[in-house]
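This report refers to the structure that appears directly beneath it.
All protein chains but one are shown at their positions in the complex.
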Amino acid sequence: MGLLYGLIAVGLALIFGLMDVTNFAHGEFLMIAMYASFFLFAFFAIDPLLSAPLVAAAMFVFGAVVYLLIVRFAMRAKANAGMVQIFTTFGLAIVMRGLAQLFFTPDYRSIPQSWLGGKTVSIAGIFLPEPQLVGALVSIAAFAGLYFFIHRTDFGRALEATREDPGAVALVGIDKNRVFAFGWGLGAALVGLAGAIMAVFFYIYPDVGASFALIAYVTVALGGFGSVFGAFAGGIIVGLVEAVTALMLPPSLKSVGIYAVYLLVVFIRPRGLFGSM
Amino acid sequence: MTITRRDVLLGATAAAALLPLAARAQTSEVVIGATYPLSGAGAQVGVDAQRAFETAIDIINNDQDFDLPLAKGVGLPGLGGAKIRMVYADHQGDPQKGRAEAERLITQEKVCAVLGSYQSAVAVTVSQICERYQVPFLSADNSSPSLHRRGLKYYFRASPHDEMFSTAMFDFLDAMKKKGAKANTLALFHEDTIFGTDSANAQTKLATERGYKIVADIKYRANSPSLSAEVQQLKAANADVLLPSSYTTDGILLVKTMAELGYKPNAILAQAAGFSEKALYDAVGDKLEGAITRGSFSLDLAAKRPMVGKINDLFKAKSGKDLNDNTSRQFMAMIVIADAINRAKSTDGEKIRDAMAATDIPGEQTIMPWKRVKFDDMGQNNDADPVLLQYLGGKFVTIFPAQAAVAEAVWPMK
Partner (left out) sequence: MDKNFAARRRRDLIIAAVLAALAALAPLFVKNVYIQNILVLTLMYAALSQSWNILSGYCGQISLGHALYFGIGAYTTELLFTKFGVLPWFGMLAGGGIAAVIAMGLGYPFFRLRGHYFVIATIVIAEIGLLLFQNWEWAGAALGITIPVRGDSWLKFQFMRSKLPYFYFALALCCLAWFVTWWLEDSKWGFWWRAVKDNPEAAESLGVVVFNSKMGAAAVSAFLVAIGGAFYAQFLAYIDPESVMGFQFSLLMALPAVLGGIGTLWGPVLGAAILIPMTELTRSYIGGSGRGVDLIVYGTLIVLISLALPQGLVSLFSRSKAKGATR
């Protein structure tokens, strides 16, 4: 489960962590992605595993468009930039929920049959459900890919440079908006991947994102903003802590453990475990 | 001509005779309010409820040949054929909003009764407001037993509450045990809301009284992103019977997680909610062959009472779904309140309340397996017999109590 939290958080790590833009609509991005893979399954009988790249591609376009149409302007705000970002994306989240309810109806959806759904691998007496297993693998791949991308490609460096000093990069001829639109697209595409995997074993309805959003924020912050590896580690820690707390306390309190660990970590290391910001 | 005393008296009598006519002419429409979650997490239920009320209103307002109160003839005869109009209000599952909306319905929309509300927490505040304005509140689908025990005069509930449901569940377990089924240990699995808490309290009490052993009592956070840790504990406890009290979302996740972690109890005996929603069976029906849920409604009744099937067709035409536990109760709530307004011959809250208190509808004139609709002095209908339904071959089959059953229970579940 921890790696899945990581997978959901990885897109946020890019947008929230690397570009320093608050995105309160992250859960709703996930919701849209889950609906996308649901409808691909319902109408074209494409298994979520196959449709994952399609969903990711569609989410890439969606993320870039959201950036160009809305977030770009939020970042331009001269005053209170942080608050403007929070509330613009928060408003966006509400609109997305409303639109989902309008077009998709509030009915609970779910993909009943898929290649992975409900199958389990048993290794040495420990049950590992296949969807989670695949999710974990995808998660590791996504993190590795993103890590490589940020640290080894020109574009990744451009992204980081743009965040640190938009003025300077403009001088070298990098268009800030293009870089960031690409970054948002990529972040959304990663959420798309997460959504496609999640759709296999989770239910889908307009408010589904809310359950995951806070955990994703905590995961990213626990690992430290600006660190891809941190988000990865954060995901694993959150998953472990959740499992351990559920054993020690009544399960309804299991999130308390996650939150307490977050507080503990930032009190000791105010920038998260591996944060650079 | 001089006006005599007699003339004045005559005039007064004539005016008095005319008054009810005038009053009747004014009330050609009776407005009833309903407050439901129409956006947010419970929106699906709210939207389905609208369809259920519309179906009932169709039957009341138009001439239909059903053996239900008010089906024949147009509108409410007691109010000169007045038709019913519904006003819906969205409370989004928030007690404050429910309160504000109830107040708006009563003071702005001039509703003469309020129906609601799905979430029990909202029913608490809505019924308080109704009490203050002396307008009857009829709980269509709230099953929390604490609701009718607050000494409210204007609170009514025609359907069973969780203690009645749980009693039926334990009666069934007793009967199965007599037949030699293995059902000694129980695992409770309930959400941390009013519904989950009340349900678990009732079940714990009954289990102790009747000598069952609860080996796991797991309270979880509603709408959790993951239930793996919870299911691991259920699996470790390995009870004979699992008793979940969950809404649709957590229900789906519970069943999926159970399948993934390879946990399968002898029987699942659910406190309805999510387990009577079609969405849950669409999602995970294949893993629930043989699951049992309590219910207040069963389509099997159509065999004995053909009108149930016809009304289900009417509802299906509107919503594309079969009547279920919730929508059937909502449908009946509309019929019960309309019947009371009709007998009250008035839209005055106090008169409707008195008429409600005098309600006596025989079970055959409902679409439910109930004995009758008759309220005790706390506003609860104690003759609303619950049923237990087993999910077999893609549909629900009534298995308990004996007089309503159409099949034997399959035990253990597949």
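The first chain written gets the first letter, and so on, giving A and B; residue counts start at 1 in each chain.
As a convention for this text, a contact is a pair of C-beta atoms (placed from the backbone, for glycine too) under 8 Å apart; a residue touches a chain by one contact, two chains touch by 3 or more.
Keep in mind it's a predicted model, so treat the numbers as computed, not measured.
K.L.:
So which of the visible chains would the left-out chain be touching?
P.N.:
Hidden chain, whole complex, touched shown chains: A, B.
K.L.:
Which of these touches the unseen chain: B:D141, B:D162 or B:D198?
P.N.:
In the complete complex, the chain left out is touched by residue B:D198.
K.L.:
Touching the left-out chain: which of B:R132, B:K179, B:K205 or B:K304?
P.N.:
Checking each option in B:R132, B:K179, B:K205 or B:K304, the one touching the absent chain turns out to be B:R132.
K.L.:
Touching residues of chain A against the unshown chain: what are they?
P.N.:
16, 22, 70, 73-74, 77-84, 86-88, 90-102, 106, 206, 214, 217-218, 221, 225, 250, 252-253, 255-256, 259-260, 262-263, 266-267, 270-272, 277
K.L.:
By the contact criterion defined above, which parts of chain B meet the unshown chain? Give residue numbers in ascending order.
P.N.:
36, 38-39, 43, 46-47, 50, 87-90, 92, 94-97, 99-101, 103-104, 107-108, 121, 124-125, 128, 132-133, 146, 150, 192-194, 196-198, 219, 221
Everything that follows uses one rule, which is that only the chains that are shown with their structure count from here on.
K.L.:
I'd like the Å distance between the centres of chain A and chain B, where a centre is the mean of that chain's Cα atoms.
P.N.:
Computed from C-alpha means, the inter-chain centre distance equals 39 Å.
K.L.:
In the complex of these two chains, what residues of chain B are touching chain A?
P.N.:
39-41, 43-44, 46-47, 192, 218-221, 223-226, 228-230, 232-233, 248-249, 252-253, 256-257, 259-262, 277, 279-280, 282-287
K.L.:
Could you please specify the touching residues of chain A with respect to chain B in the complex?
P.N.:
Residues 1, 5, 98, 101, 105-113, 117-120, 122, 127, 129-132, 201-203, 205-208, 210-212, 215, 242-243, 246-247, 250-255.
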